[in-house]
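Only a single protein chain was left out; the remaining protein chains are all shown in position.
Entry: chain A
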C-alpha cells in the first residue's frame, strides 16, 4: 500500500467517525455539550498539528549545528594536502 493510500485511509476513517457522530448516523446518543466538542474537534486537531509542526521546525532550525570547527579543520587539511600533493609531483597548471 502506498503512503498516499495510507493517508487517504487514515483521514477517511477519522472523517467517517466524525461524520457518524455529528449527524447521528450511529446510536451513540451524545449530549448536546459533547456534540459541540465533536463538531469543532477536527479544527482543533488541525490547529494543534500546525502549532506542533511550526514549533518542531523552529526548534530544529535553532538547534541546527554550525560546524565551524569542521570547516576550520578542513581548511588546514587542504593546505596540508596541497603541500603533500605538490611534493608527490601533482601539477595544477
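Keep this in mind: contacts are C-beta pairs under 8 Å (C-beta built on N, C-alpha and C of every residue); 3 or more make two chains touch, one makes a residue touch a chain; residues count from 1.
FYI, contacts and distances are computed from a predicted model.
Missing chain, UniProt protein name, picked from "Dolichol-phosphate mannosyltransferase subunit 1", "Origin recognition complex subunit 2", "Cyclosome subunit 8" or "RING-type domain-containing protein": "Dolichol-phosphate mannosyltransferase subunit 1". Listed for chain A, the residues touching the missing chain in the whole complex are 2-4, 7, 53, 56-57, 60-61, 64-68, 70-71, 74-75, 77-78, 81-82, 84-85, 88-92.
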